[in-house]
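As you look at this complex, bear in mind that one protein chain is not there, while each of the others sits in place.
A and B label the chains in the order they appear, each numbered from 1.
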Amino acid sequence: MTNPPATSAPGLKEWLLSDTPQSAAQARCQRLYLAWLSFAANPIAMLGLAIIVVLVVMAAAAPLLTGGDGTEQTLSNRLQPPSGAHWFGTDELGRDIYDRIVWGARITLYIVGLVGIIVVPVGLFVGTVAGYVGGWVDIILMRVTDIFLAFPRLILALAFVAVLGPGLENAVLAIALTTWSPFARIARAETLTIRNAEHILAAKVQGASTARIILHHVTPLCLSSVIVRLTLDMAGIILTAAGLGFLGLGAQPPLPEWGAMISTGRQYMLDQWWLATIPGIAILTVSMGFNLLGDGLRDVLDPRSGGSS
Amino acid sequence: MTTPLLSVENLSVSFDTPKGVVEAVRGISFEVGQERLGIVGESGSGKSQTGRAILGLTPGRVSADRIEFDGIDLRNAPARTMRNIRGRRISMIMQDPRYSLNPVMTVGWQIAEAYRVHTNANRREAKQRALEMLVTVRIREPEKVYGLYPHQVSGGMGQRVMIAMMLIPGPDLIIADEPTSALDVTVQLQVLAILDDMVRDRGMGLIFISHDLHLVSSFCDRILVMYGGQIMEVLDTGAMHRAEHPYTKGLLNCLPDLARRQETLPVLERDADWLLSRDGAP
Partner (left out) sequence: MIKVEGLEISFGAGANQVHAVRGASFDVARGESFGLVGESGSGKSTVLRAIAGLVPNWRGAIIIDGAALGRKRPRALHKRLQMVFQDPYGSLHPRHTVNDILKEPLIIHGMDDRETRILKALDEVGLGAGYRFRYPHQLSGGQRQRVAIARALILDPEIVLLDEPTSALDVSVQAEILNLLTRLRQERRLTYIMVSHDLAIVAHLCSRIAVMNRGAFIEEMSSDQLRTGTPEHGYTRQLLLASKGYDRAAIDQFVEFD
């Protein structure tokens, strides 16, 4: 029952299902494995995961998958329809659209990744502190959150970019500033349901400080709802980024940002449909992928459906 | 007891887990009329899963030759029928009140809501009924308690709030899963008396799940003793001391006795043979 993980596949499976894990790492692997099993049983969630994996592979292997970096212009090749040589055709400057889509995956991932890295800790911090400490701290933090929540996201992002100046980094920052507030709300709601749980009282009796309770006891329980929300929000983030790109406020030419590609392709919409349609399909597919993934994750991670036995 | 309200034949519940199949309930049969049926047994013996299977509330795989409630086959009843039956005609008082109550809504609101879901009462009527119900389950100062959140009420009050929620639509059958485990003995008996009245006056059926053997034997008309998902024996009211099965006797022995002082309590010695009788494998 306690084979080390290095042995053959059946040994590994036993190791993952053993009733007596021998180390913290094994216990963690077991939990992940069981979560994976129930995730894998959901074909739609797996489709979402597959889409995201393809996106990541595309971004990572972009130099291998394409001939250039998506910015070389061949003016003699302008506006070619899709063909064997140019799978998705070429744009108004003769750049291969397939290349640009593949390189654009990097930009898309860069945006969602960075936004996620900024937004999750900020939302968790504000939400758990407000929910756990309560009182004035709660009122002040939640008023600030509400102010951010009250504006339509794209408008607020536009305002920020207008102040910060156009550019990819500023677009990320603007999107992050407009995205964190719902995360704070979720983390706070989750914190309210667990702040009086007996295991939190037990930590208090042990002498744990408020900071320790928030960090070690409350946050892990809020994390899963926040991550689910993040994956579901990814579509919105991508669309906002595309919207900023479309308005010329996000990634600057010649970067192959999908939203900016639609924006320029728009002028050729009637005669050269592929210029705007292909990046549009890319945005749609990736947004859908994140949504399906988020739905599947919610089923697995939701503390109310799992956990208790 | 002429026409059973609920009859169950050969009910099994199993779970497919990554570690293999867990058989929680293994082919049990019983009937409930307008009476008090007790189910006792140790933890994990399948008591709660039996109750949940009747209402189609278990995540496990249910199979049965018959689950019939008042002439309705519950095994493959459409979701609509089940929704109508659940709550209004059969109520289940769940174990763990703290988990069944919404932590961010007041307890009074939750009781009133339970009433509004099943009737078309307006808010004021519902609140009135909810307050009456709190009085019925012997909560003192119901107006105050109405506005409290679940973490602000004591364990026993939480349990009575759950009971009030389940009684408020006036069901025909109540499945009470350890409804009184957090109550002190006097209130416990008073709550049981309420259930008892409903059985006598309204002809309700009651399935009372508990591991308090003394209480069940003094309260119920019939008692099923469960172990490992099977029924070990069926006892009549007050016949606990005449129990034959070593398992029942073992459980009785574990209880501390108010009448005499013991240094250590005997613990249950389980015997795999108890399960062999039926399906030939432990």
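Rule of thumb we're sticking to: a contact is a pair of C-beta atoms (placed from the backbone, for glycine too) under 8 Å apart; a residue touches a chain by one contact, two chains touch by 3 or more.
Given the structure is predicted, the values throughout are model-derived calculations rather than measurements.
> Could you tell which one of B:L57, B:A77, B:A121 or B:L268 touches the chain left off the display?
B:L268
> Out of A:A27, A:V57 or A:A162, which residue would touch the omitted chain in the full complex?
Checking each option in A:A27, A:V57 or A:A162, the one touching the absent chain turns out to be A:A27.
> To test your reading of the contact rule: which positions on chain A touch the chain that is missing from view?
19-24, 26-27, 31, 197-199, 201-208, 212, 216-217, 220-221, 303, 307-309
> With the missing chain put back, which residues of chain B would touch it? List them for me.
With respect to the unshown chain, the touching residues of chain B are 41-44, 96, 98-99, 140, 144, 147, 152-157, 160, 181-190, 192-193, 196, 211-215, 217-219, 250-251, 254-268.
Methods note: only the chains that are shown with their structure count from here on.
> Roughly how many whole angstrom separate the Cα centroids of chain A and chain B?
44
> Which chain A residues qualify as touching chain B in the complex?
Result: residues 17, 19, 33-34, 37, 189, 192-193, 196, 308 of chain A touch chain B.
> Where on chain B is chain A touching in the complex?
Contacts found on chain B: 18-19, 99, 103-104, 151.
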